[in-house]
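Of the protein chains in this complex, all but one are displayed in their positions.
Going by the order they are written in, the chains are A, B and C; count residues from 1 in each one.
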Amino acid sequence: MAKTVAFLGLGHMGAPMASNLVTAGFTVKGFDPVTELLDAAVESGVEKCLSPRESVDCADFVVSMLPNSAAVECLYIDTDKLLESIARDSLVIDCSTIAANSAKRLTHEAQIKGIHAIEAPVSGGVAGASKGTLSFMCGGDAGDVDRAREVLEPMGSNIFYAGAAGAGQTAKICNNMLLAIQMIGTAEALQMGVDNGLDPNVLSEIMVKSSGANWSLQNYNPYPGVMPEAPASKNYSGGFMVKLMCKDLGLAQEAATHSKSYTPLGSMARNLYGILSLRGGSDLDFSSIQKLFQTVD
Amino acid sequence: MAKTVAFLGLGHMGAPMASNLVTAGFTVKGFDPVTELLDAAVESGVEKCLSPRESVDCADFVVSMLPNSAAVECLYIDTDKLLESIARDSLVIDCSTIAANSAKRLTHEAQIKGIHAIEAPVSGGVAGASKGTLSFMCGGDAGDVDRAREVLEPMGSNIFYAGAAGAGQTAKICNNMLLAIQMIGTAEALQMGVDNGLDPNVLSEIMVKSSGANWSLQNYNPYPGVMPEAPASKNYSGGFMVKLMCKDLGLAQEAATHSKSYTPLGSMARNLYGILSLRGGSDLDFSSIQKLFQTVD
Amino acid sequence: MAKTVAFLGLGHMGAPMASNLVTAGFTVKGFDPVTELLDAAVESGVEKCLSPRESVDCADFVVSMLPNSAAVECLYIDTDKLLESIARDSLVIDCSTIAANSAKRLTHEAQIKGIHAIEAPVSGGVAGASKGTLSFMCGGDAGDVDRAREVLEPMGSNIFYAGAAGAGQTAKICNNMLLAIQMIGTAEALQMGVDNGLDPNVLSEIMVKSSGANWSLQNYNPYPGVMPEAPASKNYSGGFMVKLMCKDLGLAQEAATHSKSYTPLGSMARNLYGILSLRGGSDLDFSSIQKLFQTVD
Partner (left out) sequence: MAKTVAFLGLGHMGAPMASNLVTAGFTVKGFDPVTELLDAAVESGVEKCLSPRESVDCADFVVSMLPNSAAVECLYIDTDKLLESIARDSLVIDCSTIAANSAKRLTHEAQIKGIHAIEAPVSGGVAGASKGTLSFMCGGDAGDVDRAREVLEPMGSNIFYAGAAGAGQTAKICNNMLLAIQMIGTAEALQMGVDNGLDPNVLSEIMVKSSGANWSLQNYNPYPGVMPEAPASKNYSGGFMVKLMCKDLGLAQEAATHSKSYTPLGSMARNLYGILSLRGGSDLDFSSIQKLFQTVD
């Protein structure tokens, strides 16, 4: 008999993830407070539940994909107190990107109730969620993470085990901080090259084959026209929004402050993305940082 | 009959480059004002010349590998006036990393005398010079760059054509600025991860397979112990020295100021490497920026 | 009859503050968990109490000067639950520098118990505490702040009312973030001048009379030898320690992250002071940031 997954949070990311679980043969019982999102999910085969509580009833796995720490803590612990309704043999898999401390709290509160819970924040964006090629950065008990693979594999192509509770979230923000730094650095280098007479295509080709190579340069060139399929060539639409990058960079700075770590470029990345978001870039793809270095028309 | 190459500047980079030309069958007539360097080159088959003038006599190609703009301008134009002694059918290939404006000046002054000259600054370090796997970022007349291939190929594995005179230098500093930003960003991310309880090996493995991937993470991990062969695991000895990165980042900032380009992370990279160099890191490999984020013992 | 002040926390700052209250005629009942500090305070006229609870008994005012948010919340609310022992007609004045949210929580929890509480973080350092010339940046009910003046005036020369609960802490970290930025900027400008041949005395004199004037330049020159009485001329001993500035800059970045404010220079200030603290500068006066820009001997 098909195993059952409760899926909480059916937004841009959650909806395609849930759909991939349906395709893989799971019975997916979904909930989202936004009716339109819930109805849309139903069309891809998700069973409609009218409350979180209804969805987790008899579920083998509980997967959540929520916008921030507060939403996760409210749902499971403080307001909806969902942990009280989850069976002991269920496995909770929270895929939200939240503070490592919130992830630790969830695991800890679950443990008190005898429930197993792990964190599995993702990278790969909406495209990765749709294609089922997300990367999961898992934190929690190693055995629990192994048990989660059956659910994670239909949704992603990389399942990393980062360590104990909180470690998955930490790995995620370290990675995204580095991603932001590299995207900004790539934009700076391309603009400086262009301002000094280079062709951005030629410069991109040289750097991607040299020591300046990075993921952004290879897959996600921020200079308009270099990659026809990249957001940069589509007015920076689609992709990973500036406001989401701002959120991740805020989490990174909170972690750095807490651990007395020093991240001058990571700090600057938060400020530069923030300035871009204040100036109308909030909903653009994060490669639009290129615009910050160009004259406004 | 073997073609003749005059090779000027036989230091850490120049010596193995000249040696690779000897191996490839060129007659290499070398000069360096430091007698020890010149004598060492002779042992690898370079013919000893007592002056730059002697080395360029009847040379098909003149290759130079000098420390900075001033050295190049003094040699060819202002002091030694070597352009006056070079035959019109010679091709000058300057491999030094210098200001784009100096490179343009050399090409221009050569042109006035009917001599063809290109710039071909390299990336790949001493290791690349020894193995003959350097990347050359060429600027100048496209035909001249093609003609240079016969000499460049024995020394390198990538020959890029960046554009007109100066473009090779610009591409080089754009690339190296981006490299510096990525090395610092990688060091920041690894340290923040470790400070929050992650294993640097695990975090490195996650990021190199995720959107944080970059050349440094893949080939040159700055955290001690992650890559046994990297400079980080050898007390940051060998590799590309901090003081050379400082030089390149200074050239990048000069270019950015001149073209009114804005490079906040590139500017910060120069300052952070500078602070490291002031505090005893000048001769260490550039991955030692990791130390800036760690407690001194 | 003399009014009674309970004084909690008799460290570098608290001890001279309590002493000034004794001099002003208050009966001061002190407590500190470190016996040596408590005994030292007794010598200046403070009455020794063996617990926080003993000290607040029958006190007209309760003044606390503690190292961080956690210490304040533990003392009054979570661990020692001191609010339960404070009389309703007492006024609590917390002089610690803590997160605005912690200050709001203290005021709120006190209110629930019918106790009036304000925050009054200080600026002016150990010297200001000794001379009774501190500045207090008060937050809370305006009437309560007025009532506190009788206790604050013997300890300080400026009593600012910043606004409702939390506003005093916010004003304090805004001020200290700006102070840090200016100290670093002053050190950068002086070093760049000296590196280009200027006399630091002459340059300081010019800037202090020009648009570069700031409090640090006027009272606290970071270049050794310019002001014989400044910490810079005494091997950076005394004054306001780097580790305390790091703490304040961490609070500032937490506030900025929380309010989605962008402070590129404030962020960089935290990172630069952090790098200095990692490299042996933790206990030096904060003007020692000058050393970061100079060659290590």
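The rule is short, and it goes like this: a contact is a pair of C-beta atoms (placed from the backbone, for glycine too) under 8 Å apart; a residue touches a chain by one contact, two chains touch by 3 or more.
This is a predicted model, so every value here is computed, not measured.
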Hidden-chain contact residue, picked from the options C:Leu21, C:Leu106, C:Val145 or C:Ile181: C:Ile181
Field: Residue touching the undisplayed chain, where the options are C:Ser123, C:Asn221 or C:Ser277
entry: C:Ser123
Per the touch definition above, residue among A:Pro33, A:Gly114, A:Gly143 or A:Gly280 touching the missing chain: A:Gly280
- line: Among A:Met1, A:Leu50, A:Ile112 or A:Val296, contact with the omitted chain is made only by A:Val296
Message: Under the stated touch rule, tell me which residues of subunit A contact the chain that is not displayed.
response: 264, 268, 275, 278-280, 292-296
Message: For subunit C, which positions touch the chain that isn't shown here?
response: 100, 123-124, 135, 137, 158, 160-164, 166-167, 170-171, 174-179, 181-182, 184-186, 188-193, 195-199, 202-203, 205-207, 209-216, 252, 255-256, 259-266, 268-269, 272, 292-293
Message: Contact with the hidden chain only, please: which subunit B residues?
response: 246, 250, 253-254, 257, 260, 262-264, 267-268, 270-272, 274-275, 278
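One rule holds for everything that comes next: only the chains that are shown with their structure count from here on.
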- prompt: Taking each chain's centre as the average of its Cα atoms, which is closest to the average over all protein Cα atoms shown?
  reply: A
- prompt: Distance from the CA centroid of subunit A to that of subunit C, rounded to the nearest Å?
  reply: 40
Query: What positions in subunit C touch 2 or more of the other chains?
result: 264, 268, 275, 278
